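Shown here: the complex without one of its protein chains, the others still in place.
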Amino acid sequence: MILILKNLATDDQIDHVLRRVEEMGLQHHLSRGTHRTIVGIIGDEDQLREEPLRAIPGVAQVVPVLPPYKLASRDAHPESSIVDVSGVKIGGGHLGMIAGPCSVEDPDRMFRIAEKVVASGANLFRGGAYKPRTSPYAFQGMGEDGLKLLREVGNRYNIPVVTEVTDPRLVELVSGYADMLQVGARNMQNFALLTEVGKSKRPVLLKRGMSATITDLLMCAEYILSQGNMNVVLCERGIKSFDPATRNLFDVAAVPLVQQLSHLPIIVDPSHATGRPDLIPACAMAGLAAGADGVHIEVHDCPEVAKSDGPQALLPEQYDQLAGQMKSLAALLGKQFS
Amino acid sequence: MILILKNLATDDQIDHVLRRVEEMGLQHHLSRGTHRTIVGIIGDEDQLREEPLRAIPGVAQVVPVLPPYKLASRDAHPESSIVDVSGVKIGGGHLGMIAGPCSVEDPDRMFRIAEKVVASGANLFRGGAYKPRTSPYAFQGMGEDGLKLLREVGNRYNIPVVTEVTDPRLVELVSGYADMLQVGARNMQNFALLTEVGKSKRPVLLKRGMSATITDLLMCAEYILSQGNMNVVLCERGIKSFDPATRNLFDVAAVPLVQQLSHLPIIVDPSHATGRPDLIPACAMAGLAAGADGVHIEVHDCPEVAKSDGPQALLPEQYDQLAGQMKSLAALLGKQFS
Amino acid sequence: MILILKNLATDDQIDHVLRRVEEMGLQHHLSRGTHRTIVGIIGDEDQLREEPLRAIPGVAQVVPVLPPYKLASRDAHPESSIVDVSGVKIGGGHLGMIAGPCSVEDPDRMFRIAEKVVASGANLFRGGAYKPRTSPYAFQGMGEDGLKLLREVGNRYNIPVVTEVTDPRLVELVSGYADMLQVGARNMQNFALLTEVGKSKRPVLLKRGMSATITDLLMCAEYILSQGNMNVVLCERGIKSFDPATRNLFDVAAVPLVQQLSHLPIIVDPSHATGRPDLIPACAMAGLAAGADGVHIEVHDCPEVAKSDGPQALLPEQYDQLAGQMKSLAALLGKQFS
Partner (left out) sequence: MILILKNLATDDQIDHVLRRVEEMGLQHHLSRGTHRTIVGIIGDEDQLREEPLRAIPGVAQVVPVLPPYKLASRDAHPESSIVDVSGVKIGGGHLGMIAGPCSVEDPDRMFRIAEKVVASGANLFRGGAYKPRTSPYAFQGMGEDGLKLLREVGNRYNIPVVTEVTDPRLVELVSGYADMLQVGARNMQNFALLTEVGKSKRPVLLKRGMSATITDLLMCAEYILSQGNMNVVLCERGIKSFDPATRNLFDVAAVPLVQQLSHLPIIVDPSHATGRPDLIPACAMAGLAAGADGVHIEVHDCPEVAKSDGPQALLPEQYDQLAGQMKSLAALLGKQFS
């Protein structure tokens, strides 16, 4: 940790800063420049991060030297992690190809969609039973009935299923049906929920919040990892920006950036990132080319009657065409496609 | 609701759109311009909002005509609401002046701070017992012991207390001690939590998420109101922006905007909005001048040892000076200060 | 154009709105819903856009139906444009591969870098002679001497050269040396400059401003096109966002979005978009996979002594490796690489 002192910091203030550092049992390293005095602190940065150093009189700026996450960091775990979801691998060259409707809906439709996306090469099936909707009057999902149906789809087509959990009280119930638990963007910093999924044995798909920095995202992964659950897959799904042309802004550079900072796999979700079917294929390809460990895409066979997010779903035949292109690209990149 | 059709929408597509509208039991109103065809839909917009209209082939854009919130809307309730927190009124000319440390800490400190902010004119005391921290390794709050201590402070100084609740499982417990429940920015869209506080009888302080639009904020208020709890106070506490000079960006225009769209009171929190004590007084005054129904400020008597957010706390004497200025401004604006 | 009237718009206000529309010589189309009245206006939307319709009493919202650009729009020109830069084609399957140092520097270095990037497959050479620097004390470029040197490089290696012009007074001078004129992000809305490059015969590389929407970008292209210069290539180079991890945020979805709305070619600039050499290759690949018509990359053979933007340059050998990967990807996508 480096402390940059204020222009006008007095000798008394400088002494006080040094004493505070010593009280924490740490060493300091004073450097007086022409215009500013700088104090380097040597010792456990995790301990230091907890101290309100910027509140010490005379301190202008606190510059951390290490990232605030440890278990999620590549420093701590140089090799890329591979997360196994009931036999399907994600990371380390293995692509997790997640497809399915936004919400779990009626059985026939679910079976139809699942059959098609499996044929196209998807290796994980998605569907929401508990939906975090911005309106209290909107369809909130089928609940446990939806979970049961999702499980049935998984069994019939022999494909692991992933579904969102939105409430810490439901983690155990959802874990009973799903192969992978999704924590959605709006709940990325719901620390009670992160702690519960961290205690679960299920792999977790952690979506980036719409205004989360990469550091924020990795700190939320750290919450899960710190509870003992090391099977976390991150997901870039678009962040807030000023252009209303797309629902969110697809931050494709998050892929190589996360892969540099962390050993955890990261996939992309162009459905939520753009909210526009016409932009999904280009963004899915971009994500793979940037090195993503998988692609999450919403597919519905009749978007105009979908219970949620219909306007951003691909039709099964559109997904099939895109899957073909993704297969070719994966081959070029030397990655396993399903 | 207005549907703007695509440039090249065929007659078949137009017919299909009209049929879909009729299937919903609603009337349509077709208008063919030189370049675009437009379909007005007359009827219950709440019902319509649920339909994935933009997914209907040929539809380019869907323009809502009404806001998606009802109970929170000023249309539905033209008079400004006054929320009563154990005798302290917020809204309609009454200012809610919330002050106190970020976290509940040791008793002596709490009593000292409370005594001082009460003397300065604060009428609500704050302190966090359950802290949503970005690091799993950071101080997470004193829990129920903190709640008990906060209650004791409230009783001793005869001031209602407000504290954050972060987990739907804790709403009942926290309601047993606190006069007002705070839902923090990171949990603004934690719909399970909103539903629980909506079922509680306690007034709620709902903080705006750091990337929430005003519509998002009012929809979250709607979640609480729709459960029967009408005592919601909103809080502007800064949103994400591109300039790292301040922790967040204080959106002071949110105050008159919310007051135009909604009957609910709105206060400002310059502590979190700026993260810098040197900017807090100016922003507090700005908030009041913009018409805010109160001001939330963190106060600590030794910020450099605070358990959380020390670097953004005012000292009691700084708070006292600011409170004096706010009193003068409130008098000029014809508002009740404490 | 659609006017949505206010909730409480009076009959007099509605009449006044209709009269204003008639005064403009246009037809209206009134639709009274349960809660809102809507006025469709039929006629020349370009004329309407000039009118301050939202200022008419009783009007709540003005919804445009057509995009505000015409010459840049794909509606007006369904086929993708191919821009020819002294024999090098960009667009319609032809990739413009721009490489070179940020600033023109000493001759030996320029020749060395040019020789290498040409060998790797670059087909346009870049270098700034007039640099828009955020500090008045920073190196401002070599000026006309830099232009002369750039021309010499172009002639010796038989590669067209592109350089930035920052001042309307310099357009003629720069056009005398360069094959393509670049308008930088900070000058995207420098309308005096756009008008001058629009009068020039040289192709223009127009970079997206760091807070420009896609509509803003296309309107700036419209400025150039409306002066008679149809040879405009757009460039996505990153926009402002809240995460300081990268210099800017690479908006890869801008590529398919621009290609849908406009016939103009669009390339990507991962150097400025990320500001980090370690992220450039992944983002360059992502841009191509998303359908970009070319890639702009800064290359320097000794970044640590570069006169500007050294920290974001690739080394020639890094560029060569990336160029090999881009060639394979271009082949997969069926595009011409240099």
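Order of writing sets the chain letters: A, B and C. Residues in each chain are counted from 1.
Going forward, a contact is a pair of C-beta atoms (placed from the backbone, for glycine too) under 8 Å apart; a residue touches a chain by one contact, two chains touch by 3 or more.
Everything numeric here is computed off the predicted structure, so don't read it as measured data.
Undergrad: Which residues does chain C use to touch the chain missing from this display?
TA: 20, 46, 49-50, 52-57, 68, 132-139, 166-169, 186-187, 189-192, 195, 209-211, 216, 219, 222-223, 226-227, 239-240, 303-306, 308-311, 313
Undergrad: Suppose we count only contacts with the excluded chain; which residues of chain B make the list?
TA: These residues touch the chain not displayed: 211, 213-215, 239, 241-246, 249-253, 255-257, 260, 273-274, 278-279, 281-283, 285-291, 328-329, 332.
Undergrad: Since one chain isn't shown, list which residues of chain A touch it in the complete complex.
TA: 2, 4, 7, 29, 31, 33-36, 38, 40, 42-43, 45, 63, 65-66, 75, 240-242, 244
What we mean here is this: only the chains that are shown with their structure count from here on.
Undergrad: Using the contact definition from the top, classify how the chains connect: line, ring, star, complete or other.
TA: complete
Undergrad: Find me the chain with the mean Cα position closest to the mean of all the protein Cα atoms on display.
TA: Central chain is A.
Undergrad: Give, as an integer number of Å, the spacing between the C-alpha centres of chain C and chain A.
TA: Comparing mean C-alpha positions, chain C is 31 Å from chain A.
Undergrad: From the mean C-alpha coordinate of chain B to that of chain C, what's the distance rounded to whole Å?
TA: Going by mean C-alpha positions, chain B sits 39 Å from chain C.
Undergrad: In chain C, what residues contact two or more other chains?
TA: Correct list: 241-242, 244.
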